[in-house]
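Heads up, this is only part of the complex; the chains shown haven't been moved.
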Amino acid sequence: MDIKVNVREAQGDSYVVDLNGEIDVYTSPKVKDAIGDLIDKGHYNLIINLEKVRYIDSTGLGVLIGGLKRVREHGGTVNLVCTNPQIKKIFDITGLVKIFGIYDDEDAAMKALV
Amino acid sequence: MNQPVSRENSSLGTVELRIPSKAEWVAVARLAVAAVANRLNFSIEDIEDIKLAVAEACTNCIQHASGSDQIEITCATEVEGLTVRVQDHGRGTRPEHIASRRVDEPRVGGLGVFLIRSLMDTVEYDVSPDSGTNLVMTKKVQS
């Protein structure tokens, strides 16, 4: 019912945000803050790792979309790592597959970023 | 002779839940409804769909139904499927806001009702500026 957020630096000034848990109307502000902090500090190439996310709702999607919009203004991008079929399905039916790079593992997400 | 179609006969009972209209209680609603759905013959994927639809409905009550301090969730179970009613007593919205539509471009917000309509089999909104929003949605068990 909760979310754990871990931020770590990766190659080429990119950052990885590891999320573990459930992203909903209660927990998404925590995710929003973590992503917002990175962008405020001038980091515009982000990987958000959703491998350990069991659940995401529209407020969680809204946070990801908001982050993507902000980094794009600076020529950056947000790539997602996602393997959970239910969550992939949500990206599918909302059409968000078309605006996010979604990868099966962090390596692939990283290669596509740099 | 005609076969009488008896809706009553297939009823497995009704579970009612009332939560405060606050973000921290949405997880209780979606876990409780998932547990209800688990008692029917739903697939894991269908249960996840129901969970998300209920959470989106509750989230909208919290974010938009000003003046309402509680959300009522009623699950009517039948062998054939589940009917979930999510009701608040806040200020309602205009019908065009909860109309069904396509997702075309990225934007923050506006996905909740779309998801509910995508994930459930039938969705009916009864919006009233006075008595709040009453959402009734159903999902059939795949046979």
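All chains are identified by letter, namely A and B, in their written order; residue positions are counted from 1 within each chain.
Following the convention adopted for this analysis, contacts are C-beta pairs under 8 Å (C-beta built on N, C-alpha and C of every residue); 3 or more make two chains touch, one makes a residue touch a chain.
Fair warning: this is a prediction, and the values are worked out from it, not measured in the lab.
Overall, the file's complete complex carries the labelled protein chains at copy numbers of A x2, B x2.
Just so it is clear, only the chains that are shown with their structure count from here on.
Those residues of subunit B that touch subunit A in the complex are listed here as 23-24, 26-27, 30-31, 45, 48, 51-52, 55-56, 58-59, 62-63, 103-104, 106-109, 111-112, 114-115, 118-119.
Listed in rising order, the residues of subunit A touching subunit B in the complex are 1, 22, 24-26, 55, 57-59, 61-62, 65-66, 68-69, 85-86, 89-90, 93-96, 99.
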